[in-house]
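Note that one protein chain is taken out, while the other chains of the complex remain in position.
Right after this comes subunit A.
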Amino acid sequence: MKQLESKYWYLKVHMDYERKNLPFQLTAELVKVVIVGAIDIMFGELSSCLPLDVLKFNEKTGIVILRVPKDNYAKVRAALTVCPSMRVGAVDVPVIYTTQQASSCLLSLAGPERSIV
C-alpha cells in the first residue's frame, strides 16, 4: 500500500444571511470575492492572494464547497469563523459562515454527517 499526501483541503461551508439585505443575487464569483475579503481582513493581503477555488455554490441552500491548499486550511477556516459581515456592492451584509465538514479528501464531503451537530 502506497502512502499518498493530499495537496488540498476541502471545506463545506454554509452561509447564513438575509436575502433581502443584498442589492443583487450572489453568484459563485461573488462568493469567492467575499471569502477572499474575509481572509484579507484577518490575515492581510499576502494570505488573501493564496489560491482558493469555489467548486460549487448552491444559491437556495447557501452551501459552498471550497478547495484550498493544505497549508492555508487553518487560516481560511479561522477567517470564516470570525468574519461578521460581507461587503457586497458598498453594502455590509451580516453573514454567519458555518463549516459543516472539512477534509483532505473531497469524497468524504459526500459521506455521512455526524448524528448530533
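The rule we apply is simple: a contact is a pair of C-beta atoms (placed from the backbone, for glycine too) under 8 Å apart; a residue touches a chain by one contact, two chains touch by 3 or more; residues count from 1.
We take it that contacts and distances are computed from a predicted model.
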Hidden subunit of the complex - UniProt protein name among "Trafficking protein particle complex subunit 6B", "Ribonuclease P protein subunit p40", "Transcription factor bHLH79" or "3-methyl-2-oxobutanoate dehydrogenase (2-methylpropanoyl-transferring)": "Ribonuclease P protein subunit p40"
On subunit A, residues whose C-beta touches the chain left out of the figure: 1-10, 28-29, 32, 51, 53-56, 65, 67, 70-71, 73-75, 78, 101-116
